[in-house]
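What you see is the complex with one protein chain gone and the rest in place.
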Amino acid sequence: MTPLEYAGYTMSAGDLIPLLPLLAVTASSIWVMMAIGVKRNYPFILGSTVGGLLIAGLLAMNLLPGPAPDSMPLLTMDPYAQFFTVLICALAIGVSLVGHNYWAEFDDQREEFLLLLLLATLGAVVLAGANHFASLLLGLETLSMSLYGMLAYPVQSERAPNGHALESAVKYLILSAVSTAMILFGVALVYAETGSLSFAGLEGLPAGPGIGISVVALLLISAGVAFKLSLFPFHIWTPDVYQGAPAPATAYLATIGKIAVFIVLLRVVVETRTLGIAPVAVVFSLLALLSIVAGNLLALLQDNLKRILAYSSIAHMGYLLIAIIAAFYAEGPISVEAVSFYLFAYVIMTLGAFGVVSLLSSDAQERDSISDYQGMFWRRPWLAAAFTGMLLSLAGIPLTAGFIGKFYLVLAGVESGLWLLLAALVVGSGIGLYYYLRIVYRMLLPEPADAPELREGNAAFSVVLVLFMLLVLFGVYPASLMNLIQAIAL
Amino acid sequence: MILTWLIALLFVGGLLAWFSERIDPAWPRWVALAVLTLELLMMLSLLGAAPEDGWLAAYNHAWLPRFGIALHFAADGFALLLLLLTAFLGIVAVGSAWSEINYRSGFFYFNLLWTLAGVVGVFTALDLFLFFFFWEVMLIPMYFIIAIWGHENKFYAAKKFFIFTQVSGLIMLVSIVVLAWFHYLQFGFFSFAYQDLLNVGMNRSMEMWVMLGFFIGFATKLPSVPFHNWLPDAHSQAPSAGSIILAGVLLKTGAYGLVRFAVPLFPTAAAEFAPVAMTLAAVSILYCAKVAFAQADFKRLIAYTSVSHMGFVTLGVYAWNELALQGAVMTMLAHGLSSAALFMLAGALQHRIHTRNMLEMGGFWGRVPRMSAVALFFSIAALGMPGLGNFVGEFLALLGAFQANQVLTIVSAFGLIFASVYSLWVIQKVFHGKYSDKAFDGSHLLDLDNREMVYYAAMMAGLVWMGVYPQSFLDLSAPALQSLLEGQAGNVVIGALRP
Amino acid sequence: MLDLIWLLPTFPLLGFLILALTEGKLARGPAGWIGAGSVGLSFAVAALVAVSFLQSGIESHTVPIWTWMSVAGFDPGVNLYLDGLSLVMILVITGVGFLIHVYSTGYMADDPDFSRFFCYMNLFVFAMLLLVLGDNLLLLYLGWEGVGLCSYLLIGFWYDDPYNGYAARKAFVVTRVGDTAMAIGLFLLFAQLGTLNIQEMLHAAEAEWPIGSTLPAITALLLLGGAVGKSAQLPLQTWLPDAMAGPTPISALIHAATMVTAGVYLIARTHTLFELAPDIQLLVAWVGLITLLMAGFTAMTQNDIKRILAYSTVSQIGYMFLGLGVGAWSGAIFHLMTHAFFKALLFLGAGAVILSLHHEQDIFRMGAKRKQLPVGFLCFLIGGLALTAFPYTSGYFSKDEILIAALEVEGQGLWLWLGGVIGAFFTGIYTFRLFFVVFFGESRGHHDAIEVKGLNIAVPLFILMALSLFGGWIPVPLDAVFSHGAEHEEHHISAFMHGVMIALPLIGIGISYLFYGSGTFSVEKLMSLPASRALHRFWDSGWGMDRLYDLLFVNPFLYLARVNAKDIVDAFYDMLAAISRAGHLLIVRTQTGYLRWYALSMAAGLVALIAVGVLL
Amino acid sequence: MMLLFYLAAAVAVIATIGVIVQTNIVHALIYLILSLLAVAVIFYVLGAPLAAMLEAIVYAGAIMVLFLFVIMMLNLGQSTRQQERAWLAGRGWIVPALLAAVLLGQLLYVLSGVEGMSAAEQVGVMAVGTRLFGPYVLAVELASILLLAGLITAYHLARKPKAGDE
Partner (left out) sequence: MGAIPVEHGLILAGILFSLGLIGVLTRRNIVFVLMSLEVMLNACGLAFIVAGSRWEQADGQIMFLLILTLAAAEVAVGLSLIIQMYRRFQTVDINVLSELKG
């Protein structure tokens, strides 16, 4: 019996304690909204945003080691969720600081970006704890809705050189809505079949005779989720949206926008026997395989940095899916840890990479062509080193957290004997090296004579540097993180 | 403990070299030289160490207890020989770069030292995860060395080098993980410790697959046909210091891996696979000797000869008897010196006349007799002249291999003929014949100066030493190789760390 | 005293090191003194050693110096082994070597690379001494390769001319083919007998292998491979005529007196093995015989004075092989020694002639030079007589011994003997063809020739003349070495046959005189026949062997090398890259930018997904 | 009642077809409203009166008015019919229609296997309210946040440009 079955459900004050981080984020969004209403003081708003997220993160961190609370009807704020809440809040802080540089000369209202960022973060935190399709829907849509605003943010600005932000937002909005419709239709079918809207209800899907409805329902949901994760063949929006959006928004979409969905996916896969429906498992494997191949191939000769990162994210989601599939087959917790660790590493390096792009870009000029980075090693050695670190980490080279992540993935794959997917991982990584190295090589070239002035930015720079240090720290001494992840594993 | 110092010193030294450039661009090379000299002295101090359980030095400390991964370093005589080679060639590389590298020299020496740090890590790591970690770590700075200070086609070469080694490395990682997973299945806990993994049993086909993963990883680095294609490009495009480290040291990590891991960890599969590996070795020897002969690019030619020579190592390793193994080890050492010297020479030539195209050269003997004599020396060393180290290595390898597989040994022995063909071809094209500087600016074609001669003389002395009294080297590696052969390597090591 | 033999190779080695380390900066005087002096010292030691060895009456003496390496039961030492055989060899090497060194100080006096020359020469003597003194096959192999290297270096000594380089490389590579066979033989010997120490190995072989069994046959065959390479016997004889590109003293020292006879030494040294494999031993005889005949024919057609001598060397080594093959071990070695004398003499004489004629080597551009070049004339007269085995010259004794032994072989003995005698007949023709063309008839050029002066040239020549004439009386202390061959001591041969053996070379000289001396017969007339022209061409090209090898080995190798210079394996990886690139270009076309297309792809993806899911 | 369901269903389908093929955008909007109202009827038949009511008021009412606003603001309508026709001409229809048909076929294939009947009793406002403010209370709060996000986004994107901008 799930709690949903009671009619006279009431909430006690004690139930609120696990929700404190969520409440903190909500409170800070309200606070920020009111502050904007009173006076548009950007530094204050930024401080409030960062502060609110910090409080939320600290609260979640504080709750982290505790035992898993009783799950509530819509949310389970267990250590797993709290851990990712911390991560999401930290990333949100990162994005807001990175955005600080990006919007420095923006001629329109800058404050709403932070407000939207807070609301999106709220959606992501909800997703981290979601155990019910209603919360999934709300979390997902709150996240997306805010993201529409963030993607199209400079659309009113005189400085915006083109309609790319608009195009990006429109594409994302329409396609995302289609995907949401797919998810919803699938959920409706599940509900029609099982009579339950909680994730646990998925167990009720027939896995034997009458499997067709289960397959279609789950695949509809999968297709929607695959869109959000940009898995092949639902990946096609990714590069356009990444490229067109302002860099901080892209950074947000590429990090929090991705992991929030992955957190739910992992929870669903681990806590229900969804993949026990064989065709679904096959389809997942297919999605992983094709995403790895397609993502890497698409990035191969790309010259736009944001598009490269977009395509590579497709491949990375494919890698992650390996561990997700493994999580279903495996007995032990390793694959869950693998997903967690890889997500952790992935967001660090992705935010780092987009952080560098944001640092160098402004709303008036996106520095996203790889030729913009020529000779950066000699002009901005630290930044270039950090960026190289991010790229190498994306490629899974040791000394970086990306390597440990890849190691985890391989371990998870081996544990479940997913040889074909591991082969794809190897091949994909091989192709991947090519385009990561192209960027690195560009930075190593002598700087061009007519190189444009590179922007400076202390906030973004410190974010990038911190991320770089984390990257190396967890690449060299990941033991502490491993222990933590082991402790929070589902 | 000294082993960790060896590695740490290189890492720190690299950073120092980088930062010292700010003070004076001439400093990094001195820093690098000082660090490497210190390194060499520290390694030499290990020569006198009393072996403890078969290891001259060891260090073991928990790293990632979740998976039973430890910072476990240990060196036996075999590893020590390679360590000495590493430090020695490191110094040579610094010497080669001394006046050649003027652009961003701080970063150059940083990369050089970090590559060597990775190599030292590879030679001493006894935890497979740690081993793999260093295995990959050494590649990144090498990539930078090729990509920044390389020649006309450097990006292609650097990229090819990196992708080949990384992909094969990843395959090896999968194998390592599978091995560790089987350990987990059998013993109930994770361990990546060498001595623990030695005890893992697998079914036949799985053992073969996992062994193949290791083999591909090592055969790419070694390299062996058909995984060798990164090498000619990387070698020819790298600055000579890079080529020296690549040919002299990096290739040896592949051979080291075969000896230390690929065979002992999978005795049955390796034995079954030996004919294939030896065939690949024979093909490498002959095929690459033939391709080498057709090259016009001096460094490319030497690069192909490296593949050919490393074929003897593979041959020796898979013969898996003491003679052959000792031969393989001697070949590693001797080839380390001879190929490094030849690359250094090619680099010196390129530095002087800005071309590597041998078709444009000729008759240099009259202009640069010293250099010519040095080149002659190393060429005949490379073709396996008795009395020099290469001969001892190749002869022992063949002698041992003959006991394991006669046909392939005989086929491989024909490599001796081909070696003479291409070695003498180089001498003919570059140093003999009529001098003409139509195709290049010959005004800077000066003979080797005394500073350069010191390096060559040291390498020549080393080769002669190896050639006439190889016993000093053989004695050092014998206990290690014997214990590997007896399959007891696992039992003599300090107990593994258990979670 | 005997323990001093380590000094033998040491002196030349020191000489080499000094000359090498001074980088040619030494003045000619000191360089010459060091170069020749070191060999002279060696010779002195060799002489002392010889005296004390012969006095002591022991069979052999080993001087261990150090253990070269010791791995898993394989422990070849750097040990010097002295017995009658090696004694003869070291005497020849240091003795003749010293004379040639002295001669070279005069011959090379004007060469700018004087010091380098002696540097290589010393290294050669060092290696050659190690070859003959090594007590194990590995040390022998070291010397073996070492002399090959020096041969290479010295043939290509004048590196300006690419032809010299070609000749040098050809020499090295062709001999390396044989060396490789020999190396494989070493592997086999070690694998089977567990040692490479020659004496132990031979004892073990005798104990373990029955006569006529397969293993000794294979090992003997492999060793023979090494021997034919080094000694320029069929089928690896092609390099030697080209090797004449080197300075003439080199031809004398390396390509006549010492190095090329190393193969003979090797077979003699391991004769026990060959006795265990009678078939192979017979093969040795036939190889020698065919080689000596082929070379004899070719020598008759050559015009280059050095090439004639080179083919004659091939031919004479053929005699030695014949001797080895028929079990005349000491005969072969004896011939080796006498050949060293008279062939060194001929080459040095030829060198003197060439130098006098401003590096002219074509005999038909000489003529009537006996007045102008009396010493050269004398050299060729005496050397030629010895070469053609004129009675009681040195060559007579040694060749006699071999031919008589050949006759005694059961079954094929007569054929072998007949071949050898015919070869001797041709020897007479080609030797005196050279002699008459150069020193008689009309002067066809270089009328201003003046004989080279200088004691350092003349003295060695005269000593060699004396040795060529009287060297046949030198007793060789080989009985103890080849004790197995003792039954050959008593020779019974009919007077008729003996007469034939003496007469045929003389007839050859006579024919030669009729053609080239008196002009009674005309070569032109003979050459007007198409058949004889074709035959001439065929012989002149060394029986087309070079062309054959070019066709069979060299050209295919070069072709393969040329077409595959880019390494076909690379194409595979390029293909992978191309596939990736094509894949990229293909898939990137899906990124059209049109929203409706994107939505369509999602719908199609969904449909496909469901189709896959439902169908499964 | 059953008849009403099928009648309403037919209306809904036909009206929806009208939406997607109409060239006059205002007519299309009317079709959409018709479709929504038909669905509202179905909701009622299925025993969901609250949903039926909201469908009519919020969906067919409020949201559609929003569309109407925009259509008027952009001055679409009769004048753009020619353009719409041109856009709709050609074979651009075929592939999407086929795909959707296949999808529909797949859905029909599996949905026809579902067995069950709709509720015999109405699930009234009371039941929904109790549920909504019981276990789903968090959802209500979150929905408000969702609306807030939509509000802020829409405000930021559509607000009139600052003076002097246009």
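Observations
Here the chain labels run A, B, C and D in written order, and each chain numbers its own residues starting at 1.
One rule holds for everything that comes next: a contact is a pair of C-beta atoms (placed from the backbone, for glycine too) under 8 Å apart; a residue touches a chain by one contact, two chains touch by 3 or more.
Note that the coordinates shown come from a computational prediction; the quantities given were computed from them, not determined experimentally.
Note on the chain not shown: across the whole complex it touches A, C, D. Only one residue from A:Phe84, A:Tyr148 or A:Phe199 touches the chain missing from this view: A:Tyr148.
For chain A, the list of residues touching the undisplayed chain reads 4, 133-134, 137-138, 141, 145, 148-149, 152, 155-156, 162-164, 166-171, 173-174, 177-178, 180-181, 184-185, 187-189, 191-192, 195, 197, 239-240, 243-244, 302, 304, 307.
Counting over the whole complex, chain C has residues 588, 591-596, 599-600, 603 touching the chain that is not drawn. With the whole complex as reference, residues 1-2, 5-6, 9, 12-13, 16-17, 19-20, 25, 28-29, 32, 35-36, 39, 42-43, 45-48, 50-51, 54-55, 58-59, 62-63, 66-67, 69-71, 73-74, 76, 80, 84, 87-88, 92-93, 95-97, 99-101, 103-104, 107-108, 111-123, 127-128, 130-132, 136, 139, 143, 146-147, 149-151, 153-154, 157-158 of chain D touch the missing chain.
The rule we apply is simple: only the chains that are shown with their structure count from here on.
Here the CA centre of chain B is 69 Å from the CA centre of chain D. For the pair chain A and chain C, the distance between mean C-alpha positions equals 77 Å.
Separating the centre of chain A from that of chain B, both taken as means of CA atoms, is a distance of 42 Å. Taken residue by residue, chain C touches two or more other chains at 604, 606, 610, 614, whereas all remaining positions touch fewer.
Among all residues of chain D, those that touch two or more other chains are 106, 109-110.
Considering their complex, residues 600, 603-604, 606-607, 610-611, 614 of chain C touch chain D. Taken in their complex, chain C has these residues touching chain A: 580-581, 583-585, 587-588, 590-591, 593, 595, 598-599, 601-602, 604-606, 608-610, 612-614, 616. Across the complex, chain D is touched by residues 3-4, 6-11, 26, 29, 33, 72-75, 108-109, 112, 115-116, 119-120, 122-123, 126, 134-135, 138-139, 141-142, 145-146, 148-149, 152-153, 155-156, 158, 189, 192-193, 210, 212-213, 215-216 of chain A.
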